[in-house]
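The complex appears here without one of its protein chains, the remainder shown in place.
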Amino acid sequence: MIESVVDVAQEESVYLPQMAQLLKIEQMTELEKVFTLQLPGGRSLGNDPGQFVEVSLFGIGEAPISVSSSPSRSNGTFELCVRRVGDLTNALHGLEPGDVVGVRGPFGHGFPIEKMRGRDMLFAAGGLGLAPLRSLINQVVDERGAFGRVIVLYGTKHPSEILFKEDLKAWEERDDVEFHMTVDRGDEDWTGNVGVITTLFPEIAINPRNTIAATCGPPIMYRFVLMEMQSKGIPETQIYLSLERRMKCGVGKCGHCQIDQFYCCQDGPVFTYAQIKGLEEAL
Amino acid sequence: MAENGRPKVAFFDFACCEGCQLTVVDSLQTHLELVEAVEIVQFREAMTEKGEDYQIAFIEGSCTREQDEARLREIREQADIVVALGACAHIAGVNAIKNVQPSLQDVREYVYGDKWEQYDSYAARPISAVIEVDAVIPGCPIDRFEFLDVVKKLLLGKKPSVPDYPVCVECKLKENVCILETGGTCLGPITRAGCDAIYPTYGVGCLGCRGLISNPNENAMMDVLEEAGLTVEQLMSKMTMFNAYEPAHIGEAVASPAEE
Partner (left out) sequence: MSLWVIDKQAMAPFVAKLMDDYRVVGPLAKGSQFAFDEVEDPADLRLDYNTSILPPKKYFQPPEERLMTFRRNGGTTVQPIVEAEPTVILGIHTCDLHAMRVLDEAFTQGYPDAHYTRRRRQAMVVSVECLEPCMEHSFCKSMGTLTADDGYDLHLTDLGAAYAVDVGSDEGKALLERFAEARPAAEADMQQLNKVLGAKWPRFPYKLETEVDELPALMSQSYESPVWEELAEICLACGQCTIVCPTCFCFDVYDEVDLSLQDGERRRRWDSCQLDLFATVAGGENFRESQAARLRHRFMRKGRYLRKKYDALGCVGCGRCARSCPVDISPVNVFNELHQVRA
């Protein structure tokens, strides 16, 4: 077959990453690091809270990672919190400030902040699920006057796995944020709550009609957290959750992330519970 | 890894025909960059020196006697990464055909004649039955490009994975006329891909030298082969040519039509 190779730079391949520089890398727990990145010329990423980017290392591959910094704090950089679990994430953990990685995106539907203003906010994050939620929480905190109550619930397996300690401290210290956290299993220094995240729910009372809930965590957590949220009377259309699926393209083409008729990468990763309730493959 | 950034690599052989090592020797000739990418310290097939300081061990051949076990453990002790090279090391391959013969003793006498007592030999086993294996390069013999691919993955620090989907995928991507559709038999639907469907591409049914995929539907495969007109004996010999080491499901599947 004759082959002709055409330069498509002018046509912009959606698969072509931009080159972002790693400005700062912080080891957060044994498995997680936070990376601060900058696009060429300090260009803004332009993400909504809850959106993700496809991170590439050439020769290794790509992986979808949520943007965990808030648009309200971008100053020309953005942050990714990455757990080391496989090829791409291992290689990423081996990089140093100054190194360059490929970035595509931001992709997908994030949290619709315009629908949230004026409402009470209830956040429930489990483990690494704090990464995408942090982006929304800090945005809400930065526009604090525009929201009603702000309640943040956070659960991890063990004190050694607690992420974003500085943010947690800041939320805890504010009078206008109700912050509760728990660990499944404590250690000798742990004085806080022990138990799964659902044990935090009885401590809070809310006005369900005026509350918007946002949750992110491992698949198993959703079932229980959603039950708690519903039992408090929050309507299904006011519960937002972010789903994880295998992803390859991030732009609704490769088919890997499909959940029924939805492409998680485009129609999600943030869905309302009303959208996906009853879809056996969703939860 | 090694001081000069090149990992030290050693090759070892057990019960096998050494065909896979020949493929490696071949790749060293066609891909000279390989010699620059790794430092080979031991390779009976290609050199006389025998370095004992290595990080990656490629092991060819099956474990067929007790002495093999000790040697395998020694290698495991030294190497950071152990790779099973070829069907004999990976799934015991053709060596395991003897495992499914009625008597191992008969096999020994048949192979070694009246000197059988001098040759210690038990049922053939893949090396993973004795030591932990980090990667496999399947095939009888191995595919040169897959070997290079696994080496590159190791050098890049990636999981040295090989495909876990059936030969049919590669076969259809090449738009071959399917052997099952033209009245032949083929184990492609349950055999691990990675050989670029070389047999079906040349019009011959796959014999399963690369081992089975993780979740093969063996019963359905037996039905397909039966429908294509194979007798129970033919089925058995087809399914055990390379995959006799773990014949459990195969045995059951064969047993049922025999009872009818």
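For clarity, chains are labelled A and B in written order, and residue numbers in each chain start from 1.
Basically, a contact is a pair of C-beta atoms (placed from the backbone, for glycine too) under 8 Å apart; a residue touches a chain by one contact, two chains touch by 3 or more.
Predicted model, so just to flag it, every value in this text is computed and none were measured.
S.K.: Going by the contact rule already stated, which one of A:Y15, A:W190 or A:F224 would touch the omitted chain in the full complex?
M.R.: The one listed residue touching the chain not shown is A:Y15.
S.K.: Quickly run down the residues of subunit A that touch the omitted chain.
M.R.: 1-9, 11-17, 19, 58-62, 85-86, 89, 100, 102, 219, 244-246, 248-249, 251-256, 258-261, 266, 280-281
S.K.: Residue by residue, what part of subunit B touches the chain that was omitted?
M.R.: 31, 33-34, 36-37, 148, 151-152, 155-156, 164-166, 168-169, 172-173, 175-178, 180-182, 188-190, 213-217, 220-221, 223-224
One rule holds for everything that comes next: only the chains that are shown with their structure count from here on.
S.K.: Within the complex, which stretch of subunit A touches subunit B?
M.R.: Within the complex, subunit A touches subunit B at residues 59-60, 86-87, 90-91, 94.
S.K.: Within their complex, state which residues of subunit B touch subunit A.
M.R.: Touch list, subunit B to subunit A: 156-159.
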